[in-house]
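Let me begin by handing over the structure; questions about it come next.
With one protein chain held back, the other chains of the complex are shown just where they sit.
Right after this comes subunit A.
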Amino acid sequence: MTSSPRLLIAALAAVGLLAAGCGSGSEAGSGSTGASTPAASASPAAPAPSSGAVTSGTATSATATSGTTTATSAAAATTSSGAATATSGASASGTITVFAAASLKATFTAIGETYRAENPGADVVFAFAGSSDLVTQLQGGAPADVFASADTNTMTKATDADLVTGAPVDFATNTLTIVTPPGNPAGITSFADLAREGVSEVICAPAVPCGSATKKVEDATGVTLTPVSEEQSVTDVLNKVETGEADAGLVYVTDATNAGAKVTAVPFAESAGAVNTYPIGVLRSSANAAAAQAFVDLVTGPQGQAVLEAAGFAAAG
């Protein structure tokens, strides 16, 4: 009787599913694309980086059939810079995929630019999402080379699942700050103000990293918040404050810096009691471990640290 509209619903649902499937598929698969194309563009002008020698080593082990002659030629190649860069360019030219916490989007995108500039012929693709989401994806076999998490708990999940090679390196820390709509209409000046009658604040749910940090501050200060909403991510909190739905919210310092004039940040001293440490590590599933390590080195090196610092992150350790 009503089969035609029902068919329409079914068709719409099918199309929706298909579209969603294609979207995530391309995201996951993009890591392997372009692996061959940039090989030709290896520039002889680039100096041979220390990681280049490692890369050429892996390249020879991959072509182990040719035996000692290849190994010696590779070793010899490191002495003449032109030949060495050609070798390292060919093997480090692959695209690496970096799974990184959503809060690293701006900084890692910038670091990615530096990486491309420093390693001609190499490319890096990012997948930004909640750290826990990313670990779940990695456990499900998602192909990636580097994982950067927003807290040590999540990285522990990855190391426990034996996804990471070696020990992850802490590269930044982040702390919480109060944000309010521009001009702070509710007059929030301290953490305790959030618990005041009539203030509707939004925080992260305890299940997500920013929420566990919030919980730590609550425990440390003895102030119990009664939020109007416990959001699933720090960006959800920020959005509720930016749109003026909430009087205040608790987000990372970096989110507040990034939001600029759309929010007013109210720093509070107690935030020092809940510092989130960001670790990064090379994944066991990486087919291009040398290039992955080069990216990690860039993040932990002075250039990467400068980018992170400018965004509001503090140095680790």
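Here, a contact is a pair of C-beta atoms (placed from the backbone, for glycine too) under 8 Å apart; a residue touches a chain by one contact, two chains touch by 3 or more; residues count from 1.
To be clear about the criterion, contacts and distances are computed from a predicted model.
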Name of the absent chain as recorded in UniProt (options "Succinate dehydrogenase cytochrome b556 subunit", "Molybdenum transport system permease", "ABC-2 family transporter protein" or "NADH-quinone oxidoreductase subunit H"): "Molybdenum transport system permease"
The one residue from A:Gly94, A:Gly112, A:Gly130 or A:Pro279 touching the chain left out of view is A:Gly130
Identify the residue among A:Thr109, A:Thr152, A:Ser200 or A:Thr257 that touches the chain left out of the display. A:Ser200
May I ask you to list the residues on subunit A that touch the chain which is not drawn? 1-2, 4-6, 8-9, 12, 16, 130, 132-133, 136, 200, 202, 205, 207-208, 227-232, 236, 240, 243-246
